[in-house]
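Only a single protein chain was left out; the remaining protein chains are all shown in position.
Right after this comes chain A.
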Amino acid sequence: MNLDEIQQIFFQECEEGLGALESAFADLKRGRHDDETINTVFRSVHSIKGGAGAFGHDRLQHFSHHYETVLDLIRNGTLPLSEPLIDLIVAAFDTLTDHVAAARGEGGMPADQAMLDRLAAAAEGKIEGGAEAAPEVEAVADTPAPAPAPMDDFDALFAMLEEPAAPAAETAPAEWIVTVHPGPRAFDHGAEPMLALRELSRMGARTLSADLSDLPLLDGLDAERSYMGFTLALPGTTDEDDIRAVFDFADPQCRLTVTRATEEVVPAAPAPEPEAVEPAPAAPPVAAPAPVATAPAPLAAVPAAPAPVEPAAPSLAEVANSPRVAAAAAQTIRVDLDKLDRLVNLVGELVITQAMLAQRLSENEMGSIPELSDLDHLTRELQDSTMAIRAQPMKTVFSRVPRIIRELEVETGKRVRLEVEGEMTEVDKTVVERIGEPLTHLIRNAVDHGLETPADRKAVGKDGEGVVTLSAAHQSGRIVITVADDGRGIDRARVKAKAIERGIIAPDAQLSEEEIDNLIFAPGFSTAAVVSNISGRGVGMDVVRKNIQALGGRIGIQSELGKGSSFSLSLPLTLAVLDGMIVTVGDQTFVIPLTHIVESLRPGIDEVHFVGGQSPLLDVRGTYVPVHRVGEQLGVGGATRKPEDAVLIVVESDQGQAVLMVDSIQDQRQVVVKSLEANYRAIHGLAGATILGDGRVALILDVDALIGRWRRDGRSGGAFIEDLAA
């Protein structure tokens, strides 16, 4: 693995860390936080800082260092967590996100000086918008404090010391003895080894001793070089990986050992004489006979816990290569996406081959042999498992939304509460990657158009704070993502008037509520009185719909005037397979995605009507729906021309209902989608291709695109054939 690849992993971890921060901030803002929340924030920022230093992203590291300083003061209790302070650390997080993006080359370097100044002021207890939270130094200065008072960090330690040791020793595993020698360059890039010790103390560690054997006298000391080592004891129940993880980003020369103390020494009772083991660093050369008045117990236990110090502590790199660590790490592995895609492709080929085999066997009257159904079952399971590897939680996308909301609050002056549901719902990686932009549009739309100003809300008896709900759920093999607001709802009279004014619909058009709602997806439609940065250019919602359609999805709207609107995106779980109806048109076979199909029928003569020279119309329970002869319009020879001899398939498209006329239906099944773009080139009107059981290629119809095109300009098969030939 080269440095670039490792750096990519770092960025992925940054992404995960930033996601964890967003969740933690949501808790902080709602007042649902505990020590662990701020710890989570601290750890994420600390990891980002460590990685940034390792890869030379100095500005990112510099910023995260100052950010981390404030967070550390919060978690050690020096700075009380007030609302202005929460606002500051959330705002600083946005700058941190920008720094990470800049480090990835995805944006310019953010101007961070103002934020750094605010962080520096906060570190001194001066927080904007809040009473000065003076660090509790004065109080300490007034009252001589001979011994460190118990503070949060050490609560666990003191609690542990107060517990009777003997009963625990009977059942608990032996304590961990951890020795750390941070390495001479441990202070480079603003790193602070004490933070790792503090992290350990939060896990219940107590420091047994400092190793000062390498520490020179003051005149020979280089102030920027680390000379110290530390020995700590941690509860035996702590996970060893958690201990080692604290040093993930430590200096490469950091020497770390994690070993179990022997069972006998856990209770502070008579300890065996440590034989042949160096008496640990309990007696450093510093001549300082001052007795330690506090905490005698742990110190007394030092020689009793002989910390089987290994002759030469392995470096972190060596530790990482040890089999035990490798075994633990094997629980999750990072896989190159290309390899995964190759696997998905191969499984697709296997599915196709299996279908071919099934067809061949059934031709030879062996279609019902049990091995074939076993193979079918296994293939399907393999396919599902492979797709599951590509599945990612929607959280990856949802975690970006709080920032968007924060920015919108500032831009619009509205107050918004975001509620998120179902963020662990999993969906194919491709969908996760491509849903971000349309979702951003919908969120912006909900805040800018949907929610009223606090004053307007109060005037109609609503809470001044608007609510935007973002949810994801699996429904019937699809994922449904909903963006809802409790704002003013769609004013249909206004939407219709605007559509008439823009020439989108005729003045006398009779539209249902649903059709009026759908007008907001028309290109160039916008009812915003003022064009803002957020919305109002009329280029948002039509793009949203196009993007969703490109993912094989559709958008539904539900709205009630004065109560709010809800936009539902229904998307396939994966783009690699789809359920389709296999139909015959002339000498060709096509696949119609099942998501579009409403019903199929063989019409009676009186159900199809011809009006002038236009396309025939099918009477679907009182509504006349245009019939498109697929064969004729795609230029396929030999197709049935008379509707009464054909099969009519009623489909739902974004242009409303339409009827596709085909010769016959062969089958309904899941097909593996082969990309035309990847294997040939994109063709308007075709969503892809698949390979059938008999080895022939069948094209998958893009129903929305075809019907839209036929309705718009009545282009016929000639144009389609030109597309194919071009």
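Methods note: contacts are C-beta pairs under 8 Å (C-beta built on N, C-alpha and C of every residue); 3 or more make two chains touch, one makes a residue touch a chain; residues count from 1.
Here is the rule we go by: contacts and distances are computed from a predicted model.
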Protein that the absent chain corresponds to, by UniProt name, given "Spore coat protein CotJC", "DNA, contig: SP636", "Cell division ATP-binding protein FtsE" or "Phenylalanine--tRNA ligase alpha subunit": "DNA, contig: SP636"
Hidden partner chain, touching residue among A:198, A:417 or A:711: A:198
Per the touch definition above, residue among A:111, A:218 or A:605 touching the missing chain: A:218
Among A:190, A:235 or A:656, residue touching the chain not depicted: A:190
Given A:209, A:570 or A:584, the one touching the chain that is not displayed: A:209
On chain A, residues whose C-beta touches the chain left out of the figure: 69, 73, 76, 78, 123-124, 135-137, 140-141, 144-149, 151, 153-154, 182, 186-187, 190, 192-194, 197-198, 201, 207-210, 212, 215-219, 221, 223-224, 226-228, 230-231, 285-288, 290-295, 299
